[in-house]
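Of the protein chains in this complex, one is absent; all others appear in place.
Entry: subunit A
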Amino acid sequence: MKRVIAALLLLATACSAPADEPAGTALRIGYQLIPNGDLIVKDQKWLEQALPDTEITWSKFDSGGDVNTAMIAGAIDIGLAGSSPVTRGLSAPLSIPYRVPWIFDVIGDNEALVAKKEITSVAGLAGKTIATPFASTAHYSLLAILAEAGVTDAKVIDLQPPDIQAAWVRGDIDAAYVWTPVLAELEKDGAVLATSRELAGKGKLTADLAVVRDEFADKHPEILQEWLRQQDRAVKLTRTDPAAAAAAIGRQLNLDPAEAGRQLGQLVLLDAAEQRSPDYLGTAEAPGKLAENLRSAAEFLVGQKQLDAVPELTVFQKGLLPNALP
């Protein structure tokens, strides 16, 4: 219901004013509460300091699906969405005019498959009930790992993280693919069968990606570059001064710095130089392997009947925007 209302509100903003033409220069950012560099930039107000003449607004989103909706409405310029929603956004019929200029984080140990203690392998999940929030990166990872283990008769159901915790305690589900903080609760009396970090090693990479509206990237390349510089600075801070980075993230998430630091450590953060490597964004001439990851996510979505057809690899290669990297 909340989502429907959010969508209607976005629709209302979309029709009340041509939302893609804000007065003066403005940068409208859609962020999510994920312990990565974006929250450091927000907490330290680096963008506001670096771009004093730009009006910057931060809007919180709960899922990549909502970020897609806002992008279609032209209500935000830069947003954070998981690789699954971005795959849907780049594919027909949505074909949202946006590109990926930055990888916020590669999902590591913060998303994992946990099962009741008596289940010791993924193959043991045959015929069991497994919960995951649908349309998320965790959903994609779960389906990938079940396919790899040849499990075809597991009952996969759609639950949000708090409901997963309730269902787990009551014994309604046998396993769940979910992220922190609910993941930490489940680990207390369950066994981790696989993590997204292991899956990434096998080529089934999931990540939290930045998306920038094409029109904005073309019109304000200097703002985009400044935005990227600040993101790069945040990633470097997590390496040079992890305590300060954890404190900043902790403030944004209402966590104590120790816990924020632990959650930050579960993600894989990449600086600009690493993102330029062929494994990730690559270069404009040679688009990186992230495009292949997105295409393989599209194959799964077709299997789920959430997409009609798998787009060409070039669709995803054009969806990357590596040349703006600092």
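Rule of thumb we're sticking to: a contact is a pair of C-beta atoms (placed from the backbone, for glycine too) under 8 Å apart; a residue touches a chain by one contact, two chains touch by 3 or more; residues count from 1.
Here is the rule we use: contacts and distances are computed from a predicted model.
S.K.: Assuming one chain is omitted from the figure, identify its UniProt name from "ABC transporter permease subunit", "Gas vesicle protein", "Ferric reductase" or "Anti-sigma-W factor RsiW".
M.R.: Answer from the record: the omitted chain is "ABC transporter permease subunit".
S.K.: Looking at the whole complex, which of A:69, A:83 or A:238 touches the chain that is not displayed?
M.R.: Within the whole complex, the residue contacting the unshown chain is A:69.
S.K.: Among A:34, A:51, A:90 or A:135, which one touches the chain that has been omitted from the display?
M.R.: A:135
S.K.: Among A:26, A:126 or A:157, exactly one should touch the missing chain; which is it?
M.R.: Result: among the candidates, A:157 touches the missing chain.
S.K.: Out of A:172, A:185, A:198 or A:259, point to the residue that touches the absent chain in the complete complex.
M.R.: Looking across A:172, A:185, A:198 or A:259, the contact with the absent chain belongs to A:172.
S.K.: Write the list of subunit A residues that the hidden chain touches.
M.R.: The list for subunit A reads 1, 3-4, 7, 11, 14-15, 63, 65, 68-69, 72-73, 88, 93-94, 131, 134-135, 157-160, 162-163, 166-167, 170, 172-173, 305-306.
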